[in-house]
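One protein chain omitted, others in place.
== chain A ==
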Amino acid sequence: MDDLLQEFIAETRETLEAIAGEIVAWEAEPADSARLDAIFRFVHTVKGSCGFLDLPRLARLSHAAEDVLAAVRDGKRTPDTALVNAVLGIVDRIAAIVEAIDAGASLDDADEDLLIAALAPDAQPRAQIQVAPQNRAASRSVRLNVDLLDHMMSGMSEMVLARNELARRLRDSDVDPQVEAALERLSLTVADMRDTVTRTRMQKVDALFSALPRMVRDTSAELAKSIDLVIEGADVELDREMIELMRDPLGHIIRNAIDHGIETPTERRAAGKPLTGRLIVSARQSGNQILIEIADDGKGIDVARIVAKAAEKRLYGVAELAAMSEAAKLDLIFAPGLSSRDTVTAISGRGVGMDVVRANIEQIGGRIVLTNDPGRGLRIVIHVPLTLSILSTIIVGVGAQRFALPRQAIEEIVMVRGNQVRIETIGDAATVTVRGKRMPLVSLGELLDLNGDSPPTLVIVSTREGDYALGVDTVLDTEELVVKPASPAVMATGVYAGKTLPDNGLPMLLLDAAGIAAVAGLRFTPVIAAAAVVEEVVPGVPALLFDDLDGQRRAIALAVIDRVEPVPTEAIRWSGGALRLSIGETIIPLHAVAELGARTEVAVLRLTDGESEMAYAIAEAIEIVALPTDMAPARGTGPIAGVVMIAGEQIELVDPHALFAGQPVTLGSLPVCLLQVDGSGWMETFLKPALEASGYRCVTALAAGETAAVALAMEDSPVRETLAPVVTLRRTPTAERDDDPSIYRYDRPALIAALAARRAM
């Protein structure tokens, strides 16, 4: 988080410096819309970043400024000097706050309301607020021009080659061991430097993804949506510059997906979808590109609405719009000034997003592709070039030549001589069966015309379409390589993804696993379609599978779980006839099926029915599963609803209704039972605990304003004046008269039933 904050500070500072000129120009000429756009983009970016960095003050200021600027952009307000001054006042304050955050100093926020009020159309012109100059904290990072890094990188490669040359020449002649030792040291240093220099440019795409869970959590919480974020391929490395440039576009796309794409739980239920929306963000390498995919299972883009919006905003003529292809209509979401959302939210929906997103991505030579499935979701794939991407590769040898294979494409490497591997020919197609799984076999030597012999080693390669085995002569090494695109004449073969220059100074080609499959004529049945079908047969309620304290594996509906958290066992006490868990100042009932034993900490499921809370102690949470529709009902009572089959195992399903029904609910909502005590103390000592266990709060006198739901009195003591219905208790088991409504004081079921019956009167 600190890293993100530092980056935000550095970035904001940089942008501020960059737009300083724009600000002055805008001040001189408020009607200039080009200046306006630059400032608008700045406040929009600040607003976006504040969203997940949790900087409410900045968010409030930038949101206010953005509102006004949006109004100016839409022509609803004319920029005059007062407005310009007010906006610039906010920009100055943003700068001051950013500096204060960096220096760890506090900044008085007393006049921020004034700053925001000054934005109103009827605000009185006022004096510029003077901001006391802040001391800048000493910066712990240096921002470097990427050109410089490039230069360093190529210098580094030269150095490696020079070292190799020197080593070769020394090998050919008799040299002093001391010279060799010096060379050895040089080699180590060079290798180390190379790693460092490489690292300066490379970053795992994880650096881009790590901010997402928080952002998704915050954004979805704000919109009361439930979203399951899945991140895949965070290990793919990408040029640092590209990561920086991808940050904003990715943030925009994800906020859009949550705000516009994924529906509210109610809408999702109506549409027959799982209540929790799914958002999948993945990175992978394909050929000479990195693909970042953002897929949601929301409602997709309503193309008709986009078209209507474009017509309304007069971006295109009606006839022009009518003539557009479906794809072109979809592309309208990238048009400047178009937002499909009717109301403006803090999340997105001002129409600045997507045009900026596309501009940013195209700036780095990438492109963005939308796949819209109305009602079922939207998939956005961002393609960015692989140039300068570092790739972890495995070097394979065929004949006399070596090739690199991206490591992420490789499932495993197997030797043909093992008895686990069988090579068969079906028709004229070679196949291989590895541990019972049959897949096509492609001999790299044959494909590349290098070696026709039957390959001794198989590399199982996984592509988006399917897996196949690639036969090679040897597997030599693993190496981290800087891959660059090869010339068109080389790429035309379809089997290479790029070229690289490893340490030995001999160029090497990077194989494209999917390309090889295509060139070899492998046809896979689309796996994606099959997976979708499988997904459809498990509708089912999501449930948490867990190991219970007694060692049994059980499941409970996910919807009742507020959260799962570890608690110290000393917070759990057997008190007042039940297990209770203290959390801070409150006590909630706890259900445990077995002794806690010697543990010092135990995981509890915090369950809620929306009003009251309870806890359920478990041994360990396993995973989230979909409940099958069939359930064998349980025999007898208790908090088990029944038994379901999950992954071939009988799993007991916990019945949350029984859990909540068996537990007294929280204090505030309990019905009050007024005990008309007779001074013997029997009621307080004997009756009170029994009644409280049944969900009553017992008092001996009503507090002011309190009303009793029911009152209890002994037969021989006078009934005091009360508005509540009274249940009378007698001391003998049998009544003296048949019409005696009183109840024997130890007939507990009858007493509870009578209380409930009187209460209902």
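Operating definition for what follows: a contact is a pair of C-beta atoms (placed from the backbone, for glycine too) under 8 Å apart; a residue touches a chain by one contact, two chains touch by 3 or more; residues count from 1.
Basically, contacts and distances are computed from a predicted model.
Visitor: Which protein name, taken from UniProt, belongs to the chain you can't see among "ABC transporter permease protein", "Purine-binding chemotaxis protein CheW", "RNA polymerase sigma-70 factor, ECF subfamily" or "HEAT repeat domain-containing protein"?
Guide: "Purine-binding chemotaxis protein CheW"
Visitor: Which candidate, A:S487, A:T600 or A:T685, sits in contact with the chain we can't see?
Guide: Of these options, the touching residue for the absent chain is A:S487.
Visitor: Just to verify: which one of A:L291, A:V495 or A:I588 makes contact with the chain not shown?
Guide: Selected residue, touching the omitted chain: A:V495.
Visitor: Any idea which of A:V472, A:M508 or A:V567 touches the chain not displayed?
Guide: A:M508
Visitor: Please identify which residue in A:S210, A:Q401, A:T433 or A:T569 touches the non-displayed chain.
Guide: Counting the whole complex, the residue in contact with the absent chain is A:Q401.
Visitor: Which residues does chain A use to touch the chain missing from this display?
Guide: Those residues of chain A that touch the unshown chain are 154, 157-158, 161, 401, 447-450, 484-490, 492-496, 499-501, 505-509, 519.
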